[in-house]
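Missing here: one protein chain of the complex. Every other protein chain is in place.
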Amino acid sequence: MPDYDVKDLSLAPQGKLRIEWAEKNMPVLRLIRERFTKEKPLKGVRVGCCLHVTTETANLMDSLKSGGAELALCASNPLSTQDDVAAWLAKDLKIGIYAKRGEDNKTYYKHIDAVLALKPSVTIDDGADLVSALHQSGNSGMAAGVWGGLEETTTGVIRLRAMAKEGVLKFPMVAINDSQTKHFFDNRYGTGQSTIDGILRATNHLLAGSKVVIIGYGWCGRGVAVRARGMGADVIVCEIEPVKAIEAVMDGYRVMPLAQAAKEGDLFITLTGNLAVIRKEHFLKMKDGAVVANSGHFNVEIDIEALEKLSSSKRKVRHEVEEYLLKDGRRIHLLGEGRLINLAAAEGHPAMVMDMSFANQALGVEFIVKNRGKLPLGVQALPEKIDKEIARLKLKSMGIKIDTLTPAQRKYLSEWTMGT
Amino acid sequence: MPDYDVKDLSLAPQGKLRIEWAEKNMPVLRLIRERFTKEKPLKGVRVGCCLHVTTETANLMDSLKSGGAELALCASNPLSTQDDVAAWLAKDLKIGIYAKRGEDNKTYYKHIDAVLALKPSVTIDDGADLVSALHQSGNSGMAAGVWGGLEETTTGVIRLRAMAKEGVLKFPMVAINDSQTKHFFDNRYGTGQSTIDGILRATNHLLAGSKVVIIGYGWCGRGVAVRARGMGADVIVCEIEPVKAIEAVMDGYRVMPLAQAAKEGDLFITLTGNLAVIRKEHFLKMKDGAVVANSGHFNVEIDIEALEKLSSSKRKVRHEVEEYLLKDGRRIHLLGEGRLINLAAAEGHPAMVMDMSFANQALGVEFIVKNRGKLPLGVQALPEKIDKEIARLKLKSMGIKIDTLTPAQRKYLSEWTMGT
Amino acid sequence: MPDYDVKDLSLAPQGKLRIEWAEKNMPVLRLIRERFTKEKPLKGVRVGCCLHVTTETANLMDSLKSGGAELALCASNPLSTQDDVAAWLAKDLKIGIYAKRGEDNKTYYKHIDAVLALKPSVTIDDGADLVSALHQSGNSGMAAGVWGGLEETTTGVIRLRAMAKEGVLKFPMVAINDSQTKHFFDNRYGTGQSTIDGILRATNHLLAGSKVVIIGYGWCGRGVAVRARGMGADVIVCEIEPVKAIEAVMDGYRVMPLAQAAKEGDLFITLTGNLAVIRKEHFLKMKDGAVVANSGHFNVEIDIEALEKLSSSKRKVRHEVEEYLLKDGRRIHLLGEGRLINLAAAEGHPAMVMDMSFANQALGVEFIVKNRGKLPLGVQALPEKIDKEIARLKLKSMGIKIDTLTPAQRKYLSEWTMGT
Partner (left out) sequence: MPDYDVKDLSLAPQGKLRIEWAEKNMPVLRLIRERFTKEKPLKGVRVGCCLHVTTETANLMDSLKSGGAELALCASNPLSTQDDVAAWLAKDLKIGIYAKRGEDNKTYYKHIDAVLALKPSVTIDDGADLVSALHQSGNSGMAAGVWGGLEETTTGVIRLRAMAKEGVLKFPMVAINDSQTKHFFDNRYGTGQSTIDGILRATNHLLAGSKVVIIGYGWCGRGVAVRARGMGADVIVCEIEPVKAIEAVMDGYRVMPLAQAAKEGDLFITLTGNLAVIRKEHFLKMKDGAVVANSGHFNVEIDIEALEKLSSSKRKVRHEVEEYLLKDGRRIHLLGEGRLINLAAAEGHPAMVMDMSFANQALGVEFIVKNRGKLPLGVQALPEKIDKEIARLKLKSMGIKIDTLTPAQRKYLSEWTMGT
C-alpha cells in the first residue's frame, strides 16, 4: 500500500458499495477497463490526478490501474471529497490518495505536492490546480518529465489557454471539456441535475413558484435553468455575452442585469467560471431570506468577504446553510460556503453522465501515451474519432439503435450540383 | 413536561434550527398563530394528532398550542419521523410526543394508544390510522367524546368514506384534503418535488434520458410526472381510470398497462392509494437494475412479499436502497422499504406548501370547536370561505396582487340575457 | 331540401373534403353514428342547434341525422362560420342551415329565429344564445314543447345557472361542458392549441421571447399558457380567483394585476367568460405595437368601444388584424374584431378533441330523448357512466390499453380497517 492521507480507513466497505453502485451506470468505462485489463496500454505510466474524490472518480482510477498505470490522486476541491471513497482507494485499490473532506487550504496544497511527488508522466486535472502548481517555482524541473496533461473543466481550460497565450505552458494539454461527449452532457445534464439536487438537500426549498436567478448561461447554466423551470420555478437569467443573452430570452426566460434581478430573486446560482459575480452591490438589494449558491468550479464566484463585512453575525442553520445576519436586519443564506453546491451538498454528477466524461479521460491518457513526443504544445481536443466512438458505445449500452447513411445519402452530401 | 417517547432528547437544538427554517416559509400559519395567541380559541381543547413528525408539523403543533390546545402527537408512519423534531416537541414545546424513526409496528400502535389516552375532543389524522384505531374494539366508548376529526390525505379520506358508507363512522370528519388550497398544492407541488428529491438522495440516478414509470395519474402522480419530465426523463404513465389516462396521453406521456411498462422502465414510482400495484408479474418483467419506489401513503403499493419470494438474497447498498438479487440473476432496487420515499429519503413536502395544508388544519380545528355539536356525521370539506381566505393570505405573503371584479363584471356574471 | 341561408352552395365539394378530413379524427363519434344508423334512437326528434359551423359540427349533424333526427342549425358566432361547410350541410346533408361568415347581428338573430321555427324538442347551444332567445318574449309558448337542451360551453353554463337561479329556466338543461371528457380536453387541449394557431395565422408573430399575457387561468387559460410557454414565450397570468392565482404562480408563471401586465405584454389573450376584461385603463399602458386577442366565447372581453375612443384612426393591416392608431401615436393591434380568435383566424378545435365533446352531444340528445319528462328542471351533467364510456371508446380508438383493478384492489378501496 503506497502512502496516503485519508480521514478514516474504516469507511472503505461503505465506499465500496457506493462505488459499485456508480459502476453499474458506467458501462462505457467498464468496456474500456476490460480492454485495458487485457492490453495494459498504461503499463508503468505514472499518472498524477487532481479530481473530485467521488465514486465515479474511483471507477476511473480503477480503470487506469487496470491498464497498468501507477497512480496518485488528490482532491480538486477541499469540500468535495467523499471520505468513504478515499478510504476505499487507499485500502482496497491501494493507490496514493491524499484527500480529506473539509481539509484546509494548507492541507489542500500539501496534498497536491504529494501527488507531484509521483513525478507524473501524465496529469489529470479538474480546474487546473495541479498543472498550475507544477508550473510554479519550486517545481521547475518537473514539467520536463510530463508527456501531457488532461483537463476536465471549462474553468480549467480557460486557465490553460491563458497559460498558453502567455507562453508559459510547458507540455501539451488535452481539453477533455472540449469533447462533445463531455461538455454537451456532463455540463448540461450532470451539473443541471446535481445542482438542483444539492440545493434541495441543503434547503428543502420549494422550487415551484420561486424566483430562481441563474447567473451564467453557458452549458452548465442552461442545464440548471431548464431543470429549475421544469420543477416549476420562474427563472431569471443574467449574462455578459449578448448572443447567449438573446438565446436565454428566446428560450423564454427573463434576462436582466444582476443588479435588478437581485431585488426579485429567492434563490441565486452562479455558474460563470468568473470571480466576484455576486458582490456587495447585489447583497445590498436582496430580499430577506434570499438563498445564494455557487455551482461554478471555484468558490470565488460569490464575494463572501463582502457578505461578511455587511453582516453583524452568522450561524449555521442547516448542514451546508450559513445564515448571515446583515446589519440592516435582513438574512442571507449562503450554501456550502460558496463551494460548488452539487459536490458540497449532493454527490456530484450522476455516474451515468460521468461515464462519458471519464471514458474521455481514460482514452485521453492512452492517447497521450501513444502520442508521446508527437503532440504540439498548447491546448487541444481529443480526436473526433474517439469522441464519436464514446457516443457509439454509450448508445449501445443503452440499447438504442440509430439510423445510418445510405450510399446514396453519403454521395449526396459530397455533391453540389444537385439542387432544386 | 408531559409523558413522551422519543429517540434522543439531546437532538432538540438541531430540531429547533430546522423548525425555525421551516417557519420562515410558513407565513400563513404564522399569521394564524399570532391570532390564536391573542384569541386562544382552542383553550382547553384536547387535540389528538397522528401526523408525520416533521419540521412543518412542529410548527402546526406550536400554533395549536398557542391557541390554547392540549396536545398529543404520534407518527403516522414508522419511517417518517425526524428524531430531532420529536426531541424539540418533547423538550421545548412540551407536548405529548410519541414517535421514533424506524419504530416497529408494535411500537407504532402503542404510540397511537398513547395519543388516544389523551381522550381527544378533536383528532388530526394523516392516513386515518388514529380514527380507525379509535373506532375499533377496545376504544368503544371514546368516540362519544370526540367533537370531530380532521384528515389530511386522499388515502385517509377514501378510508373514511368507506367507514361512512358502512355506517360505522361515529363523529363528523373534515376532509382537509378536499380543500383546494390543500390537494391542488400539497399533492401536486409538494409530493411532486419531494418525491423527485427523495429518489435523487436515495440513488443519485440521472433522470435525463431515464424511462420513469409513474403509476397513478392523480394530483400526486401528475406532479411527479411533470417534474420528472422537467428533469429530462421519458415518462410513461399507468392508470386505471380512462379519463385520467387520456389526460396523460394529451399531456404528452405514453400510457400503457404496467405489465408492458415493466419491461421498459428504469425507475418505477407508485402513487395510487391502492395495494399491490407492483406485483410478482411485474417484477418478473423488469430490467436488471430497475429501481422501485413508492410515494403513496401506505407501504402496501409495492408487493414486497412477492419480491422477497422471487429473490435469492438481498443486501443494503445505500441508505434507503435495498438490492434484491432475483433467482434469475437480475437485481431490483427497492427504495425506503416501500414506504413513501419523500419522507423516507428526503424531508417531505417543503414548508412553503405545507403552510397552506396546515393553515387548513389549524383553521379546521377552530371550525370544529366553533361548530361543536352542529356538524353532520359523515365526511365534509372545510367551507369554501376558509379555503379562499387561506389562498388570499398566501398570495399576500408572497407579495402578489391580483385583479378584482368590476361592478359591471359582477353584474354580467349573474345575468343571462346578454349574449352575442 | 329544407330552407337554408348560406353564402355559396358551390363551395359544398370543398366542404365535403374538409368534413371527411375531420371525420378521420373522430372515431368515437363514428362509432356512435354507426349505432344510431341501425337503432334510429332519434327518429322524428326535432333538434334545434346553435353551434360554430365547422367541419366537426358537420359530423355531429350527420350523426344526429343518421339517428333519425330532424335538424336546423344556425351559427353561434357571426365570425366562426366556415362557408364551405355550410354549403355542404345545405346541399348534401340537406338540413336547415342558416349561417354566413361575417353576418351582421341582425342576420345572426334572424338565423336563430329560423332555427326556432323548427319548434325543437331538443336544443343544442354553444353559448346559450338559442335557449336565451327561446326564453325571451315573442317565443313564450315554445319552451313548453322542449324536452331538454344541451349546452357546450363554460360561458353558456354560467348563463344557464343564472337563469336557473332566477327561476326563469323552463326546461331541463344538460351541461355538456361539465362532462370530464369535454372540459378537461376541449377547453385545455382544444382551445390551447387552436388559440395559438389562430394567433400565428393572424400575425406570424414569434412567440419565443415574447411576453404573452394570459387573462383567465381556467381550463382554457391554462391550456394556452402551457402551450405559449412550450413555444418559448415568457407568460404572465392575470386572475381574479386567489386559488387559481397561486396555482399559476406554482406552475412557474408570473402573476400580477392586468394594470401592471399591460405595460410589459407583447401579446394579450383573454379567456375569462367575463366582459370588459381589457379596458381603457389597460390600453393606455400598453406598448406601441401590442397585440390583443380574445379566445373567450363572446366578443365582450375586450372593450373595443374604449379602444375606438382612444384612437384617431384604424386600418386593416392583415387578414384579421386591425391596427388602431391611438391619439398618442401608439399602435394597438386587435385580432379578429375581438371574436374568439381560434375560430376567427384558424379552424377552431381540432377534430380529435371535438370527437369527445360531440360524442357527449350526440349521447346527450339520446339521453334527453330517453328520459323525456323525467329530468328535473335546472342544469345537470350527463351521467358519469356516459362520460367514462366515451373515454373508454377514445382510448380504444387510439389503440391504448390501460390497467384494471384486481379483485384485491377493488376490495381494498372499500375497506377502512387496513392501515399502516
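To keep things simple, chains are lettered A, B and C as they appear, and every chain counts its residues starting from 1.
What we mean here is this: contacts are C-beta pairs under 8 Å (C-beta built on N, C-alpha and C of every residue); 3 or more make two chains touch, one makes a residue touch a chain.
All values reported here derive from a predicted model rather than from experimental measurement.
Interface note for the absent chain: among A:255, A:351 or A:365, the touching residue is A:255. Residues of chain B that touch the chain left out of view are 208-209, 229, 232-235, 246, 249-254. Residues 17-18, 20-22, 24-25, 189-190, 192-194, 196-197, 200-201, 204-209, 226-227, 229-232, 289, 317-318, 321, 346-347, 350-353, 398 are the ones on chain C that touch the missing chain. If you put the missing chain back, the residues of chain A touching it would be 76-78, 105, 108, 127-129, 132, 136, 158-160, 162-163, 165-166, 168, 180-181, 184-185, 188-189, 238-243, 245-247, 249-250, 255-258, 260, 273-277, 298-300, 353, 356, 387-388, 391-392, 394-395, 398, 400-406, 408-409, 412-420.
In this text, only the chains that are shown with their structure count from here on.
Rounded to whole angstrom units, the spacing between the C-alpha centres of chain A and chain B is 37. For chain C, residues touching at least two other chains, in rising order: 246, 249-250.
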